[in-house]
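Here the complex is missing a single protein chain, while all its other protein chains stay put.
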Amino acid sequence: MPRKDDRVFVKNGFRHYRKTYDLTEVRIGAVLLLGLAVVIAWVMYKGQHPDPSLAALDVVAAGVTEVKVERAPLPLELTIEGWKEGPVRIFEFTNLYEKINGREGYYKSFGFERLHFVTLEKADDPTTIVDIELFNQSKAVNALGAYNGERDKEATPEVGEQGLTHYSRNALYLTRGQYYLRAVGSDESPAVLKQLAHVRARFEAELDGEALPWSYALFLGKLELSPDAIAYFTENAFGFADFAADVNVGRLEDETELFVKVAEDEVAATKLAEQFNQGFLGYGQAKAGGFIEDRYIQTISKAASQGPWAYGVKGAPDIAAATAGLERLAKALSGFPVPQVESGQDKAPEDALQNTKSESGADPGEPPYDSLEAGEQ
Amino acid sequence: MSEKNDSAGLQTHKAAERRNFLKQAGMVAGAAAGAGAGAFWLHDPTGEDGKPKPKILRLPEGGFAVEKPSTAADLGVARGNRVPAMLQGAVDAIGGIGAFINPGDVVLIKPNVAFERVAQLGATSNPEIVSALIKLVRDAGAKEVRVADNPIEAPENCFMRSGVRDAAVDAGARLYLPRPSDFEILNVPGAKWIEQWPFFAAPFRGVNKVIGVAPVKDHNLCRASMTTKNWYGLLGGRRNQFHQDIHGIIADLCLMMRPSFVVLDGTRVMFRSGPTGGSLSDVKMTHTIVASRDMLAADSFGWHELLGRQDEALPDYFAQAVARKLGNPDYKSLNVREVQIG
Partner (left out) sequence: MSEVIVRPDWLKPNKDNSPWYARVFRITNIRVVCQFVFFALFAFLLWATWFSRLGGYPVSMFLEVDPLVGFATALSTGTVYRWLWRGMFVLVPTLLFGRVFCNWMCPYGTLHQFIGWIFNIRSNKDRLNSNRYRAGFQLKYYILTVFLILAAFGSLQIGLLDPICLLVRTFTVAFAPALDFWAISGNTVIANAGLDVDLGWISSAPGSPEQRVFGGAWLVGAMIIGLVGMNLVIPRFFCRTLCPLGSFLGLLSRFAIWRIDRDVTKCTDCDLCLKGCEGAADPQSALRKSECFVCFNCIDDCPEDALSFKMAPLPVRDQIVGNIKKGAATLFGDQVISKDPETEMKAPDIPKRRWVFAGIGGFLAFPFLRMSKSVNERGFNEKAIRPPGSVAEPEFLERCIKCDQCINVCPTNVLQPSTLDEGGLEGLWTPVMDFAVGFCQYNCTLCSEVCPTGAIQKTSLPKKLGMDEFAEQGPVRVGTAFFNRGRCLPWSMETPCVVCEEVCPVTPKAIGTYDVEVERWDGAKVTLNRPYMRPELCIGCGICEHECPVLDDAAVYVTTIGESRSLDRQLLLKSPKKEGA
C-alpha cells in the first residue's frame, strides 16, 4: 500500500482561501516594483563605472616608478634654501606626448630615450617655480643637436669642457654628454635666477659629460662660429666617395664652409687633400692658385693639408673669401691638439646597445642642421 | 477449507503460481547472468587495468613548421617606430605572411604574459605586436586566431595588466586562459626532462599554425629569456622543478615546439633584473622587431645585438639545442634582411 506522504513536491502550493481581492494591493505593488527597477538600474549603472585605479595600465598609476632609484641622472640637492622639490616624473618614448604635446617629435628625431621631469617650488610662494627637464638623447651628438635647435639665435653658448651652456632670460640650457637640460623659471626674479644658478652648479658637478667633440672646440672655441653652424658627416661628405668620411664642417656667415678631416699622418693628409681637390674638379674647373670654381654656382673650393690635418674651404663666394677662410682655418689648426683617429665614429659615449642605423632621424651621418629643419615644428 | 472443493479455482490458481514461478525464475536468472557478465567484463586479475591512464598527446610530426620559399631570408630585422609596419616588414623579409598562413587556418599565437607587469616594464610581450600580428594573420585568411599562455602569476591579472587581453580581444582573437580541465600529458620523444609532461592542450585542438611572440629579457638563471624560453608558458604541472637544469629544459622546449615562425619583440629590452624586472630603469628602448623560422638564430641575434652581449659567450642552452640540430645560432652566416621603417 503506498505511503500517505509519498510525494516529493508540495501539492496545491498556490492555493489560498481569501474571497475578495483589493486593487489597492495592485497599486502599491506597482510602486514597489518601480522601486525595485530603480535599485537594479543603480546596480547596473555602478557596474559600468568602475574605479579606474583597479585596472590601471598607466605605469605611474600602477605604482611602478620608484622615486629613489629612478631619480638616477638627476642630482640630489637641487634646491637652495627656501625651496622644495616635487615628485620626479619620468616619461619615455611611448608616453612623451603626455608631457610635451606636439613637440615630442622634435626630441624623438634626436634619439630621445627618456625624460626626467621635476618641479622645484619656492616654499613660501607656490607660484614661483622652476621646471627642470632632463632629456636623455642617447648620444652627445644628439644632445648637442637638440640643444642647438632650441637655442635662441642671440644667445651665445658658453663652451665648457664637457658641454655647452647658456642662459636665456628665465631659463637655463645645458648639455652634458648625452643629456640635454632645460630649466625654466616662472619669472626673472632674483630668487629664480639664484635657484637656476644652483641647478647649473649641481648638474655640472654631478652629471658626467664628456669632452665635446674636438670639432666643437675648434669651430666654436677657436674660430668662434656659432654651434648651429657645425656639421659632421660620417661618410659621403659633399657627395664624395669613401675617402670623404668623418668630415667636420663649419659654416661661416658668408656661406663659406670650412672643412677638416684628421688623417693618420702627413702623407695620408696630403693624399686626402689631393682626393678632395680631385672631387671638386669633378664638377668645376681649376682656377689660379689651386682654387676650383664650381661650374654651376661659381663658388670657390680648395683643399690643403697641414700636418695630419686635411682641410679646406668649399662654397666660398669668391677667391678672396676662400683665401681668407683657408688662412683662418690653417691658423686655427696650427697648435690645435690632434685627436685620436677612431674608426668612423666621432667621440660619443660607448654604448653597446646603440646601433647607428637604428636611430630614426638622428643618424650621425646627417648634419645636425638638416635634422633641425626636419624636426622644427 | 470448505466441503465443496473449488478444484477448478484451485487449478487456475496453481497454474498462475507456476507461471509466476517461471517469471520470477527468469528474472533471477537474468540478474545472475548480468552480475556474472559484469564480473567477467570488468575482471582485472593484476590490478593494472584499474590504474589511471591519462590521455597522452603528441604534437604533429615536424611541429608546425612550414617550407621556406627560396627567396625568403632566414631572419627579418625591422627597425623603426611604427609597430604594425615593422612587423609587416620583418615578416615580409622571411617570406611574407602568405608563405606561412593559408586561408582557413587555425592559428595560435603564444605571447609571453608570465607576470603581472604593465607593458612598459618589458616583462611581457608588447601588446601592439600581438595586436598587429593577429590582424596580419587574419588578413591572410586565417579562420580563427587564438592567443594562449599559462602565466606564472594569476592569469586574469597578468593578461589584463600587460595589455595583451585588450589587444587580443579588440583584434578579434579568442583568448585561452588556463583551466584545470585544459591540461593533458604531452609526449615529447627524445626530450631530456619533459618526455611526458602536463601540457596546455586546450588551445591546440584543431590548430594548424603556431607563432611565438617573445620579448627580449635578461634572466637571472638562464641569462636570457627570448623565443626559446617562451614555450615554457605552454607547460603545466610542477614547473618550479625546471630550475634544476634550466638549460636542458630550454633545449627540450626547442625540441617540443617547432613553430611556424617566431617574432622577437625587440621594441624594448629588459637588460637587467630579469625575468621579472619591475623598474623602468631596467628597460631600454631598442625599436627592433625580428621575425625568424629559426628560434636559435633569433635568440642569438637578440643576445648579441639587442642585449649587446657580444663579448659574452652564449648561454648553455644554445649548445645543447645545437647538439640536437634544432637551429643555427650563427645568424651572421644566415641570410639576414634588415628593413628600416620610417
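Letters are used for the chains, namely A and B, taken in the order the chains are written, and counting of residues starts over at 1 for each.
Convention: contacts are C-beta pairs under 8 Å (C-beta built on N, C-alpha and C of every residue); 3 or more make two chains touch, one makes a residue touch a chain.
Because the structure is predicted, anything quoted here is derived from the model rather than measured.
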item: Touching partners, among the displayed chains, of the absent chain; value: A, B
item: Sole residue of B:76, B:111, B:236 or B:315 that reaches the chain not shown, by the stated touch rule; value: B:236
item: Candidate in contact with the missing chain, chosen from A:5, A:154 or A:242; value: A:5
item: Contact footprint on chain A, counting only the chain that is left out; value: 5, 7-11, 13, 16-23, 25-26, 28-30, 32-33, 36, 39-40, 43, 46-51, 53-54, 56, 60-69, 87
item: Touch list for chain B against the chain that is not drawn; value: 115-116, 150, 152-157, 159-161, 177-183, 202, 205, 219-221, 236, 238, 240-241, 243-246, 273, 275-279, 282
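Convention: only the chains that are shown with their structure count from here on.
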item: For chain A paired with chain B, centre-to-centre distance based on mean C-alpha positions, whole Å; value: 42
item: Residues on chain B engaged by chain A in the complex (per definition of touch); value: 79-81, 118-121, 160-161, 163, 269, 271, 278-281, 284-288, 305-306, 308-310, 338, 340, 342
item: Touching residues (chain side chain A, partner chain B) in the complex; value: 55, 57-59, 62, 64-66, 69-70, 72, 90, 92-95, 108, 113-114, 352-353, 355, 357-358, 360
